[in-house]
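Just one protein chain is left out here, and the rest sit where they should.
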Amino acid sequence: MLTFLNHFINGISLGSIYAIIALGYTMVYGIAKMLNFAHGDVIMVGAYVCFFAVSAFNLPPVLGLLAAIVLCTLLGIIIERLAYKPLRQATSLAVLITAIGVSYFLQNAAQLLWTSNPKIFPDFFGGIAIKMFDGQLIITLGTLVTIAACIIIMIALTVFTGQTKMGKAMRACSEDKGAAQLMGINVNATISTTFAIGSALAAVAGVLLCSAYPSLVPTTGSMPGIKAFTAAVFGGIGSIPGALLGGILLGVIEIFAGAYISTQLSNAIVFLVLIIVLLVKPTGLLGKQIREKV
Amino acid sequence: MKKFAKVIALLTVLMLALTCFVGCGKEEATALKIGITGPLTGGAAIYGNAVKNAAEIAVEEVNALGKIQFELKVEDDAHDAEKAVNAYNTLKDWDMQIFMGSVTSTPGTATSKEANNDGIFYLTPSASSTDVLGGVANAITGTVDIARKDNVFQMCFMDPNQGAASANYISSQKLGTKIAVIYKNDDNYSTGIYNSFKAEADKLKLDIVSTTTFTEDTKTDFSVQVADAKAKGADLVFLPMYYESAALILKEAKDTNFAPKFFGVDGMDGILSLEGFDKSLAEDVMLLTPFNADAEDATTKAFVAKYKEKFGEIPNQFAADAYDCVYAIFAALKEGDALKNEDGSYNYGVSAEDLCKMLVEAFTAEDFTYTGLTGENMTWGKDGAVTKTPKGMVIKNGVYVGM
Partner (left out) sequence: MKKFLTNKSTFSNYMTYAGVVIAFIILTIMGEAGGLSSTMKGQLVPVCAYVVMALSLNLTVGVMGELSLGHAGFMSVGAFSGAVVASALQQAIPSDGIRLVIAMVVGAILAGLVGIVIGVPVLRLRGDYLAIVTLAFGEIIKSIVTNLYIGIDAKGLHFSFLNPLEGLEAGGRMIMNGPMGIPGNTKISTFTAGFILIIITLMIIFNLVNSRSGRAIMALRDNRIAAESVGINATKYKMMGFVTSAALAGAAGTLFGMSQNAIIASKFDFNTSILVLVFVVLGGLGRMWGSIIAAAALTILPELLREFSEYRMLIYAIVLILVMLITNNPGLKNLFGKLIPRRKGAAENE
């Protein structure tokens, strides 16, 4: 039972990392309707910025996180302006390929700038953990912070998109760009803002990802990025609570598959579960059913 | 649309034409051309760049001696067999005479076959799989799956030797009774060592209580693997893998209050120079490694100092192997005397095939030994594998200490 609980906690801690990345994915997808494959690489940049802020400039972790958020937001805006904005009228596939190009670019630029030698990310939480049952059951502070961050971000995003003027403009854009424009919404500015927010979230995700799994290399973001994308689809892409649910479930399934079936096949099992879920619920767990019109 | 097509078509033709003429102009050779392919970009770039850097240092040093001159070219293969063969072909177009192999195993398996067909001498610093050499019996089935490629040699230990040596060491020193193994099951190096470790451990009646794996896609979270080892009561965990993953496992073990003995292989070397790594995590970790960047001998000290100065990093075992490769070739050529013309100049125009025969003979000669960073009095057999003694090391207070 204790082992089971331990696996469960490990699953949630892995899942909360996926969830926090998936929130950024789903935010951008929900509004801009594009799969931003470069999201994982913005995460990596965020982690590097924080790493250098803390280790080279001796800043406290909070300032490191802030530096990462500011720089990633800037980076997100620049990428959006240069690479995605000119393609506003193009097919979403064209944007997808451009995003892949951006992803290659960021990875290779990171390698040239920071070399491919892994950096071990500092442990901000000092190994503090809650121990129960004679240390048989361990919940680290990092896990708790990540989960808290997930929930706060989820609530903040829900309130933001639901209540504020900008958020409403975003939802309008996601429903119908043309109509939104007619209603006097600046669609371009709205989408740019979405990217800025998505990139800021990526910075937070990067710092938390690397605090939990401290090996930092230029390709750090790519696999978690794909997993988080899967998680976002799992929960129903575009749905903010769905991203959280999808991320957590994906993490728990991955850990349980490894623990109780086979570590060799854990990845395959995660994807198998995803397929089965999508067959039963074709728009993900919390996804909206879109009625097709002729 | 038509215009764009024309532009692209024109570009393609131009590109084709360009590649055809690149390398056509022949000049008088002034140095022996050595080629390497390795991952300079992508997830495995750290290994390729280490080899590139160290080989550059070694070539510079050899050239400064004023004897035979080497010219080095390193091409990127992104740790991919297909790209490695492309890179090898590029080197061939450059008229490479000696091939210092591919840095990693799967690309190495592909390029060694090409070099074998072309008759170009092949000495790899670090592609340790048996498939690179060929002619080695499979640890599990006992069958020989690939024929020996007779001009291919390794500077590093062959994977099975490491696995078997580790099992022997653990058994003879009675380091552990319940052993857990974590290995990377989509990786040639890690699986190769694990298979031979398992085969040898079964013979020695070592009790392996937990075997778990990870892959390139799941190399971040090790909670399941560590929890399994802990639950089965393992007192020694064998980690046949590279140090970046090992560092995460050590952290996970500490976080979950699991403190068995950890035993690594040569891929573990480098863990102490990881930027930002908490060295106390690696306290008491044991490893079998041929190279130790903290060693006190003059050669190692000079090499480490030079590497640090040039590249700002501490060299790992890949770098040391590459450095040794250049010097071993230099030694096998009798410091260039083997290629000396009567007038005292060097025969740089020698064909790769002739050079290959010469070097194979030199390397397999009974009396040929080489002493370098990664071992003393190394010798090579007809099977292409190196014979050198791994040093048992244990990490104490953040430095290696001999066991």
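Every chain is named by a letter (A and B) in the order it is written, and numbering of its residues begins at 1.
Here, a contact is a pair of C-beta atoms (placed from the backbone, for glycine too) under 8 Å apart; a residue touches a chain by one contact, two chains touch by 3 or more.
Small disclaimer: the values here were computed from a predicted structure and weren't measured.
Peer 1: Identify the residue among A:V62, A:L93, A:A148 or A:A189 that touches the chain left out of the display.
Peer 2: A:L93
Peer 1: Touching the hidden chain in the complete assembly: which of B:Q69, B:N89 or B:T369 does that?
Peer 2: Residue touching the absent chain, from the options given: B:N89.
Peer 1: If I consider the whole complex, including the chain that's not displayed, which of A:F52, A:Y104 or A:F160 touches that chain?
Peer 2: That would be A:Y104, which touches the missing chain.
Peer 1: Take the complete complex as the reference. Which residues in subunit A touch the chain that isn't displayed?
Peer 2: Missing-chain contacts on subunit A: residues 29, 33, 35, 37, 83, 86-87, 89-94, 96-98, 100-102, 104-105, 108-109, 112, 226, 229-230, 233, 237, 262, 264-265, 267-268, 271-272, 274-275, 278-279, 282-284, 292, 294.
Peer 1: Please give every residue of subunit B in contact with the chain that is not shown.
Peer 2: 1-5, 7-9, 11-12, 15-16, 18-20, 22-23, 40-41, 75-76, 78, 80-83, 85-87, 89-90, 92-93, 106, 109-111, 113-114, 129, 131, 134, 138, 140-147, 185-188, 191-192, 195, 215-217
Everything below uses one rule, namely that only the chains that are shown with their structure count from here on.
Peer 1: Flag every residue of subunit B that touches subunit A in the complex, lowest number first.
Peer 2: 41-43, 45-46, 49, 185, 212-218, 220-221, 223-225, 227-228, 231, 244-245, 247-248, 251, 254-257, 274-278, 313
Peer 1: Please output the residues of subunit A touching subunit B within their complex, sorted ascending.
Peer 2: Per the stated touch rule, the residues are 3, 6-7, 10, 13-14, 51, 55, 108, 111, 115-123, 127, 129, 131, 135, 138, 140, 213-215, 217-219, 223-224, 254-255, 258-259, 263-264, 266-267.
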